[in-house]
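The other protein chains are all here in position, but one chain of the complex has been omitted.
Lettered A, B and C in written order, each chain numbered from 1.
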Amino acid sequence: MNTFGTLFRLTSFGESHGPAIGGVIDGMPAGVVVDMDLLRREMARRRPGQSALTTARQEADEVELLSGVFEGRTTGAPIGFLVRNGNQHSADYDSLRDLFRPSHADYTYYNKYGLRDHRGGGRSSARETLTRCVAGAFAKMALGRLGVKVTAYTSQVGDIALPDDYTHYDLSVAETNAVRCPDAGTAARMAALISDVKAAGDTVGGVVSGVITGCPAGVGEPVFGRLQAELAAAMMSINAVKGFEYGLGFAGVSGRGSEQNDAFVPDGQGGVTTATNRSGGIQGGISNGQDITFRVAFKPVATLLREQKTVTVSGEPTTFRAQGRHDACVLPRAVPVVEAMAAITLLDLYLQDRARRNFGE
Amino acid sequence: MNTFGTLFRLTSFGESHGPAIGGVIDGMPAGVVVDMDLLRREMARRRPGQSALTTARQEADEVELLSGVFEGRTTGAPIGFLVRNGNQHSADYDSLRDLFRPSHADYTYYNKYGLRDHRGGGRSSARETLTRCVAGAFAKMALGRLGVKVTAYTSQVGDIALPDDYTHYDLSVAETNAVRCPDAGTAARMAALISDVKAAGDTVGGVVSGVITGCPAGVGEPVFGRLQAELAAAMMSINAVKGFEYGLGFAGVSGRGSEQNDAFVPDGQGGVTTATNRSGGIQGGISNGQDITFRVAFKPVATLLREQKTVTVSGEPTTFRAQGRHDACVLPRAVPVVEAMAAITLLDLYLQDRARRNFGE
Amino acid sequence: MNTFGTLFRLTSFGESHGPAIGGVIDGMPAGVVVDMDLLRREMARRRPGQSALTTARQEADEVELLSGVFEGRTTGAPIGFLVRNGNQHSADYDSLRDLFRPSHADYTYYNKYGLRDHRGGGRSSARETLTRCVAGAFAKMALGRLGVKVTAYTSQVGDIALPDDYTHYDLSVAETNAVRCPDAGTAARMAALISDVKAAGDTVGGVVSGVITGCPAGVGEPVFGRLQAELAAAMMSINAVKGFEYGLGFAGVSGRGSEQNDAFVPDGQGGVTTATNRSGGIQGGISNGQDITFRVAFKPVATLLREQKTVTVSGEPTTFRAQGRHDACVLPRAVPVVEAMAAITLLDLYLQDRARRNFGE
Partner (left out) sequence: MNTFGTLFRLTSFGESHGPAIGGVIDGMPAGVVVDMDLLRREMARRRPGQSALTTARQEADEVELLSGVFEGRTTGAPIGFLVRNGNQHSADYDSLRDLFRPSHADYTYYNKYGLRDHRGGGRSSARETLTRCVAGAFAKMALGRLGVKVTAYTSQVGDIALPDDYTHYDLSVAETNAVRCPDAGTAARMAALISDVKAAGDTVGGVVSGVITGCPAGVGEPVFGRLQAELAAAMMSINAVKGFEYGLGFAGVSGRGSEQNDAFVPDGQGGVTTATNRSGGIQGGISNGQDITFRVAFKPVATLLREQKTVTVSGEPTTFRAQGRHDACVLPRAVPVVEAMAAITLLDLYLQDRARRNFGE
């Protein structure tokens, strides 16, 4: 389905080559000042054509807010919005009508629905993720009132990986380079790799890391609404994502429990903190007040500027070579999408906790 | 919340040291023959005390079906069930009342709810996962009618990992050893490692791999109900899980798109198949008819038979040493839980697809 | 489906002649003192055999709480519960196996599911409503902390109707007679009517009226979560209910707007109240702080101790005469069910409002 969330939720619609892409943000708390600069900035971060590393498509991605905002504040009513599709080269896709692109959604949509909008991937296009950035911007506005900050950055491209975790970097540096990596030297090497891959008509994947700071303890709903389960569903709903982990993740499986537990210690202010944070800020599915850390794996996108073997809709062998303008590496543009989905998820679970917290007192 | 699923769903309840653990299975298709042997087998696979490698707790885990079954078939009505808690050594947990065990849910529950049932982890106990196995057994009964088979196995314990993917093993071998690894030699090494770790009062993690065969194309709902997103949420809701990936997963991020695409080829019967299956059986969030493959990372469990530093409920430093009977490695018992959650997820999405498939024709 | 509610919800299971009926209450706020007397009282009000007016079936309806309560308080974990079915005269129903009782759910269940548990109506039995009373009792415990009180009473049986609205009666009188009507004289006439109808092997319907006092303004979610929409769904889910109205309801359609508007006036304490309450306490789908009033129509139940024409499962004409012990009028026992569903609905919407209220300040 096309709705994500329980109390704060995004319903999205739109195909890459239809009239528009948009959505409805429901459950936004009322009275929050709408920060249009923040909204535009998030859209600009996701926008194609933002640097030499991304697709050359130029899309303004101007968001039109249709409801739910009055005199500069949210009203509690649903926020309808849309972005008109422009600069479409639909003819680039004519050749797709009768074949299935390898490792795209062409075949599965066709099988499931019996027909498909073949232009630019239709509903399966990553262009849909712009709706996440709109909803994410509103979630960030609400979370900002609570002092919660969601940050993501590119931590790996191909086999070039940042050697250390987020505590070793100034994360604001990530926004100063086209790759969105917080280490300038690594960023330069990543950029060079992307350029090489692009020149070869190929693509490359990578990892986006996320950090949420300032999240109060208590966010997350056992048993099936665990914070990590909701975050995972959020991230795995992004195009090209193949894996999700939090805290030590897959790397932690080879160690021992005695090396990984986080000892509780007094925080010096009458409260409790942990001496380490291998848990990634979540215990028992609920935030513990420490930084929440997670990683998201993106595969190399399937669109290659090379000839590939495939079959036609009627099952005949054929070959296919992508036309059009495509990203050789989605990581730079995926960073704001990861942030958006994390913000949406966190606000939703925060509101669920708020609904019942301290009720019995 | 304590409900998982849309059309086929499990609502669970119960604490490890309360009177019972149970749940309600809603949306089970009517008329399916109830295979009680299958149900008992799944429970036995998850049961504590099943081998020298697992906790010595002996729990019969006899499932009582309370509704929804009549004369050996499902009726379409919800299936209520429960398992009485027995063999409880609640006194083992008296010392937990006033402190927070490191890397457990003690602190986060206390913060969220203002009080907690401290006995055996209460609601956060992995004993809750038995409800997944009950619902999973019914999901398997329904999926069996479709020829869908869900299999999981232990592919890594600590740093001992199976070198190859599932196509290189006879997966039925997994059920012939206590570790549930399909390679007897590797299983023996894993068992030895678990024994060593247990003797040291420590714990160790690992990876469970899953394979779904026979799944028709078309299962999975774009955009937010992607099959991988629902599977991820399902797996990340299991205690001790830290990561999820499908297809090539995290390993695929360092390769190139040209190395990872799955070329479509005629299947020789008028249909379409893929020459390779790096996608893990899912494209665009929808099953493509190939085997669905995924991996789930389990951390070393937090309960150590060693002294650890922590704080009391009032924030004073103290130390803690677990009493009672615990698993040094949850992997063997996690295998059926992973299968159960996969089966529940798949049946739910299958029914969603079935609701609308071929409607317009 | 068998779940009602969003943040506070009941999932129910069970057939009248299976082992047990029960459910799971999810989302109960933590820390609320569990009032077992209240719970038992609610069960006793719904219990068969409570007076000469109701069915002679004697069922203890002892509720067993299985989870979610610790040391006398709710923990925030789901509350599993069950009531064992006893005193079953299943043989009374043998004759039902092969025919469809008129105006019962026999045919529709059989059509929908392809098979049915014919004993005592199976899942369609009103015995399921005991789960509402359990969940309603917990909702009342939570609402009690807020000063919200939910009261229902029998206002009509057959054509004997209370002439005035609730403001003219001492509603506590309703619990002093078997009919649950707050006017003793009218109650006596209603009781006589029920006795007459029962003696004739017939049945009679009526109206239950509900009043919610102390509800703060702001409860109810526009547009589809309107308080009246959720109340209506709640009431229409009760067996034998044929209609729902609030405020002036159907009677108001023939008047004029100028006669029905509720003028706002200062409440003398700096706030706002209304001079009249024809709106029934709800405006725009949201409570306005006045008493919430509604009415629920119950048909005469379909089980007659008379011979009726019907058909067999294979479509052959036959006749049917109910055996067993049945209510000639469900109104007295429906009163606590109506209260329970109102309490569940109100708490759910209250929590939804609480989640976002005053967020932007």
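Everything that follows uses one rule, which is that a residue touches a chain if its C-beta (ideal position, glycine included) is under 8 Å from a C-beta of that chain, and two chains touch if they have at least 3 such contacts.
Everything numeric in this text was worked out from a predicted model, so none of it was measured.
Of the candidate positions A:Arg73, A:Lys149, A:Arg189 or A:Arg325, contact with the hidden chain is made by A:Arg73.
Touch with the chain omitted from the figure is made, among C:Gly120, C:Gly136 or C:Gly158, by C:Gly158.
Only one residue in the set C:Thr74, C:Thr186 or C:Asn288 touches the chain that does not appear here, and it is C:Asn288. Chain B meets the missing chain through residues 6-7, 27, 29-33, 73-74, 76-77, 142, 145, 222, 351-352, 354-356, 359-361. One chain of the complex is left out; on chain A, the residues touching it are 1-3, 9, 11-15, 18-24, 26-27, 30-31, 64-68, 70-71, 73, 75-80, 82, 109, 112-117, 122-123. Across the interface with the omitted chain, chain C contributes residues 1-4, 6, 12, 100, 102-105, 107-109, 111-112, 114, 123-124, 128, 156, 158-159, 197, 202-207, 217-218, 220-226, 228-237, 241-250, 252-267, 270-272, 274-275, 278-280, 282-289, 297-304, 306, 308-311, 315-317, 353, 357-358, 360-361.
Everything below uses one rule, namely that only the chains that are shown with their structure count from here on.
More C-beta pairs touch across the A-B interface than across any other pair of chains. When you average the Cα atoms of each chain and compare centres, the chain farthest from chain A turns out to be C. Ranked by how close its C-alpha mean sits to the mean of all protein C-alpha atoms, the top chain is B. If you average the CA atoms of chain B and of chain C, the two centres end up 38 Å from each other. Chain geometry summary: the mean Cα position of chain A and that of chain B are 26 Å apart. Within chain A, the positions touching two or more other chains are listed as 6, 222, 360-361.
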